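For this view, one protein chain was removed and the others were kept in their places.
Each chain carries a letter (A and B) given by its place in the written order, and its residues are counted from 1.
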Amino acid sequence: MHNLLPLFIGIPLGAVFLGLIIAKLWRGVGDLFAFLGTLSLMAFSFCLLGHPPFIYKMGGWIPPVGINLVSDGLSTFMLIVINTVAFLAICFSLKYMELYTAKPKYYALFMLMLAGMNGVALTGDMFNLFVFLEIASIASYALVAFGCEHEELEASFKYIILGGAASAFILLGVAILYSITGTLNMADMAQIFSSGKINKAALFALAFFTMGFGVKGALVPFHAWLPDAHPSAPAPISAMLSGVLIKVLGIYALTRIIFNVFGFTPTLGTILMALGGLSMVMGALLAIGQDDLKRLLAYSTISQIGYIVLGLGLGTPLGIMGGLFHLLNHATFKSLLFMSSGAIEYSTGTRKLSQMGGLNKRLPVTTATSTVGFLSVSGIPPFNGFFSKLIVIIACVEAHQYIYAGVAVFVGLFTLLYFMRVQRNLLFGDLPETLKGIKEVPFLMCLSLVILTLLCLGLSFLYPLMSKTILVSARDALLDTSAYIKLVLGG
Amino acid sequence: MRGMTLIVKTVVRIVSAFIVLYGIYIILYGHLTPGGGFPGGVIVAAAFILIMLAYGKEIALKRFGDRSASLLDNFGALGFLVIALLGLTGGYFFFNFINKGQPFRLVSAGTMPLSNIAIGIKVLACLYAVFVALAIFGRAVHRVERGDLKGGEER
Partner (left out) sequence: MIVYLLTLFLFVMGIYCLVAKKNIVKKVIGIVIMDYAVNLFLVLVGYRREGVAPILLKGMDRAKFATQSVDPLPQALVLTSIVIGLGVLALMVALCIRLYEKYKTFDMSEIRRLRG
């Protein structure tokens, strides 16, 4: 159990390089390594589930001198989300990527992105966070441009320019923090800051971090790359990008730094809530007039990330629990929606809503799963979106933030509005003449869609169990900084 | 990409061997003097790129093509990962498990020279492969913008 943690980074990296070597002889090895790798990682992440928190010293060097991997409640939660969505995306892409060429390179880039995300979720060292963030980001820049058409290259170019500028800001923040505290270990920095030494230079570094991680996590003044990049990527990569990448690289890293390193104060909470509120409103307003299905889903992502950041910015235990639960739910239903749009594109060959309609006559499984996805994201009970949005709204009211609660309710109704319009036009209605001969998608793609649908329904029923086990340990890991310091430095 | 004049070809034939030797020195002595895997790998890759610039693309690709470059690249990275995983025998990932010897000698400091060599191989193959990929692709761009320029022009 103790040696399990470096395998989260070692297995995907091994799959990348070994897969690329053997792919010169046998092309199908990429499928095999990706499937086995993500299956084993998902199993390992569930093994960590009930385990008390522990750290792993890389190379035997004790902290604060060495780099250490920390497995506490929040890291375990993020690892489960990342690896499960990755496994389902690989199941989907076994058939879907037949549409593209160079499949071994696709699997290599995918596993590299997965290694980077696992590294960000596990690490306890500030510069190591930056290195893994860059690994995941560079892999995702290449994956967005995977089919080299006009629009995909343009979207990837916008993404790489904004992402590169954000990485420069994050590195500048790390440099300033190193010059103030003299160490790179997050727990050591937390100890120095908790004894009351947050001066103006540290707040300057925090501003850079907000800008940098805000670009990576697509919060609203920094969201401009997302509506171009997420539609242009292949569908399983859109599911990974929207479902986990922006949450791990943006939201998780920012909240880990704000809550555990700097210590949460009401001012920081107000900043997070303002960013969250702005994201919710702008995402919903811009999503209304969209013609392209995946672009609509991308704007909806911006809006839902606003809910997560609003919940986390409240700082109260119920708010953080609501934010984390909405993170889990959004990972499931947004990946479901993107993969359904990929299935629709695989069958019909187009993404424009104005050219499609009445798909329920020909594509039964895809229609059922898409309907569940649309109902979940709109917040209809008994699906999981309803419960997490309700918890965030109740937490806002409890913390006397009535304006934000009202905005959240309003945006929820708006989301319901445009998704119901999409669902009615896309799935029900008349089938156009050009689409009379389409068939259902292959079995493996259906399998991923059905598993995610069951998760969407099951998570709302599992909530009472989860609220006492996973979510509580994740919330306590964020709220209780002294426990984090004692875990890393005291043990 | 055409080659260059006779003077450049003669000088490159002599000098490139010394550049490769210097790069290998920087890689091997990485645990004693400044340098290490990455700068040494860049220097050796620069020597190969110099040969490609001086002699032209076809001759250079016949000797060291893009398929062998990407294969060597993957072997270097796999070697680095194997060294890190073998550290698990000492108890921790990345542990320095070989006997560390006496300081200031060439064969000392455990796994550090081996990691340097693995990274050196990866970086030299990787930078050469990137240059080859850009050179092979750039030809289509030049044909587009120059139209019908005859092949005898040197630049």
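Quick note on the criterion: a contact is a pair of C-beta atoms (placed from the backbone, for glycine too) under 8 Å apart; a residue touches a chain by one contact, two chains touch by 3 or more.
Worth saying up front: this structure is predicted, and the values here are computed from it rather than measured.
K.L.:
Sort through A:164, A:263 or A:317 and give me the one touching the missing partner chain.
P.N.:
A:164
K.L.:
Which residue among A:150, A:200 or A:436 touches the omitted chain?
P.N.:
A:150
K.L.:
Looking at A:21, A:131 or A:409, which makes contact with the chain not pictured?
P.N.:
Considering the complete complex, A:131 is the one touching the chain left out.
K.L.:
Would you write out the residues of subunit A that touch the absent chain, in ascending order?
P.N.:
127, 131, 134, 138, 141-142, 145, 148-151, 153-157, 160-161, 164-165, 167-168, 171-172, 175, 178-179, 184, 227-228, 232, 289-290
K.L.:
Could you please point out the subunit B residues that touch the chain left off the display?
P.N.:
33-34, 36, 38, 104, 130, 133-134, 137-138, 140-141, 144
Note that only the chains that are shown with their structure count from here on.
K.L.:
State the interface residues of subunit A toward subunit B in the complex, per the touch definition above.
P.N.:
So the residues of subunit A in touch with subunit B come to 3, 6, 10, 13-14, 16-18, 20-21, 24, 56-60.
K.L.:
Mind pulling up the subunit B residues that touch subunit A in the complex?
P.N.:
For this pair, the touching residues of subunit B are 67, 70-71, 74-75, 77-78, 81, 84-85, 87-88, 90-96.
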